[in-house]
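All protein chains but one are shown at their positions in the complex.
The chains carry the letters A and B, assigned in the order they are written, with residues numbered from 1 in each.
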Amino acid sequence: MSLPDPQFNAAGTLQHFIDLQGLDADTLTRILDTAEGFTGINDRKIKQVPLLRGKTVANLFFENSTRTRTAFELAAKRLSADILNIDLVTSSTSKGESLLDTLRVLESLQCDMFIVRHADSGAAHFIARHVAPHINIINGGDGQHSHPTQGMLDVFTIRRHKGDFSNLCVVIIGDIKHSRVARSDIAALTILGAGEVRVVGPKTLMPSDVESMNVKVFSSLDTALKGADVIISLRLQKERMKNATVPSSGEFYRTYGLSPQRLALAKPDALVMHPGPTNRGVEIAGSVADGAQSVILEQVTYGIAVRMAVMSIIMGNSDAMSASRISNNTTTTDAQL
Amino acid sequence: MNSSPDKIYDRGTVTQWLNGMVKPLQQRIATGAPAAIIGIRRGGVDVAQYLYTALRAQGTALDENMGQLNIAFYRDDFSSMGLHPVVGASDVPFDVTEKHIILVDDVLGTGRTVRAAMNEIFDYGRPAQITLAVLIQRTDHELPIRADVAGQILCTNPGEYIDWDADTLQVSVGAKS
Partner (left out) sequence: MSSTDSNNRLHTTALSGQTLCVTGVLLPGNEQPQDITIVDGAISSIDASGTRTADNIETIDAHGCHAYPGLIDLYSRCREPGLTRKGNIATESIAALSAGFTTVLCSPDTLPAVDSVATVELINHRSMNVRGGARIIPMAALTIGLDGEQLSELATLKAAGCPVASQADRPIENTTVLYSAMEYASSFDMPLLLCARDAQLGVDGCAHTGAVATQLGLPTIPVAAETVALTRLVELCSETQVRLHISRVSSARALRIIKDAKAAGLPITCDVGIHHLFFIDEYLAGYDASFHSAVPFRSADDRQALRDGLSSGVIDAVCSDHAPHDVDAGLAPFPVTEPGLAAYDWFMPLLLQLPQITGLDLDALMKKLHDVPADILGQQSGSGISVGGAANFFVLDKHVTCNVQPSITLSAGSNNPLALHDAKALSLSPLKGAVTLSFCDGWATRFNVNS
């Protein structure tokens, strides 16, 4: 009864990268393996590969995010693509132009890929369903729904340190309800077969029926941290204090803040992660964020390689599909190039 | 799948080809800048490993580290084939600048892989010299690229495949299907 997954094209390959739900372990593993290949580029004189030479990527940010936008920009540049940054927070859409009109204009500018960030859940789905068929969409975060490249860079970071997922206990702390990062992390970890995913926070920050996403729900952080291999602390938005969700940042830190004492309850080699930007002294102690177990800055670095992998895989898929549509007779392609 | 091979070269023959590459390489290395070996994944890495061991055993001056390239990000068929699976990343654990790079592949066919590999090498730095060494050089090339050192030249047409097995050191040639 539900609509078809808009992520796949007519050839059945991944055309858009919108939502980890609906993807399989092989697809995620291929992205991680490809990203592994891109990490080496940082060590070279020329931190760029020619893969997307001549392609144009447009950052369509309907919601502000300097960090994510910059990460995508850098990823596109390292792939030799041209990148357009289009600030839509203050432009046409706030003047009443519809989202579709904005899309049509950008399609007319011969862009090949849109990175979309939008405040409404489902925005990337909507755009993928209505965009011209040759364009690739990457979801840079939609409402409270999904932030799939963040989910992928988180599992990439975890895999680099822990290798296998099957025995891992991952604890996600804080504002699960409003967090697209939490949803994408849960999806990625579940698909890759993580041993146990725990979510912990006050009920005001826990979405209804969260157990349906294959997680264990805790309200005590101390209990949740026992045996943890990976701890993901989420950002607590300031507006949560305004609408009676959390009384104060002080109380939140006392009950759900990742302090050095609490960190000691987890396994000694537990990783500390955070999607950034951190609120020190609210969801995480500064000393923990900067501590030996923290991989927060690695997450940022790996984010480039992971986004390069996603961009090149989906753009390659759609190129390959249109190429095979043009000619089905090019058997001379290079088995032994 | 390819058809069963029309011709098989056995371990003894292929070993001769490999050993035959050592001397010419020694001569080239002796005259140039400090040398280092880079193999092109995947078959080229196996050939490079063989040559590296043989050259070091004979005391040839060679960087102690061996590099390898995965040219997936440099291939010229991205826009028709998409991204090839990336298994094993490029790894060049030395500075290529002012080095004499011995670039090794198993089979030199169209020449496109070597072109991609040279592009990639230049993103690591500016080598003083590149010597191309291949186990087998095909004759049905598409680019003006030839090996400086080849274990064997095999006359082939584009309808034929050449497989080489690094474990058995066996080379087979047959018609593509």
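By our rule, a residue touches a chain if its C-beta (ideal position, glycine included) is under 8 Å from a C-beta of that chain, and two chains touch if they have at least 3 such contacts.
These numbers come from a predicted model, not from an experiment.
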| item | value |
| --- | --- |
| Displayed partners of the chain not shown (whole complex) | A |
| Omitted-chain contact residue, chosen from A:D142, A:D185, A:E283 or A:D319 | A:D142 |
| Sole contact to the chain not displayed, among A:R183, A:R198, A:H274 or A:R307 | A:R183 |
| From A:A123, A:V171 or A:I232, residue that would touch the chain that is not displayed | A:A123 |
| Hidden partner chain, touching residue among A:A11, A:L84 or A:M213 | A:M213 |
| Contacting the left-out chain in the complete assembly, out of A:Q21, A:N59, A:S294 or A:S318 | A:Q21 |
| Chain A residues that touch the omitted chain in the full complex | 1-6, 21, 98-100, 118, 120-123, 125-126, 130, 142-146, 180, 183, 207-210, 212-213 |
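Just so we're on the same page, only the chains that are shown with their structure count from here on.
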| item | value |
| --- | --- |
| Whole-Å separation of chain centres (CA-atom averages), chain A against chain B | 38 |
| Chain B-facing residues of chain A, complex | 13, 30, 33-34, 36-40, 44-46, 48-51, 309, 312-313, 316-317, 319-320, 323-324, 330, 332-337 |
| Residues of chain B defined as touching chain A within the complex | 70, 72-75, 77-83, 85-92, 97, 107, 109-110, 112-113, 119-120, 122-125, 138, 158, 161-162, 176 |
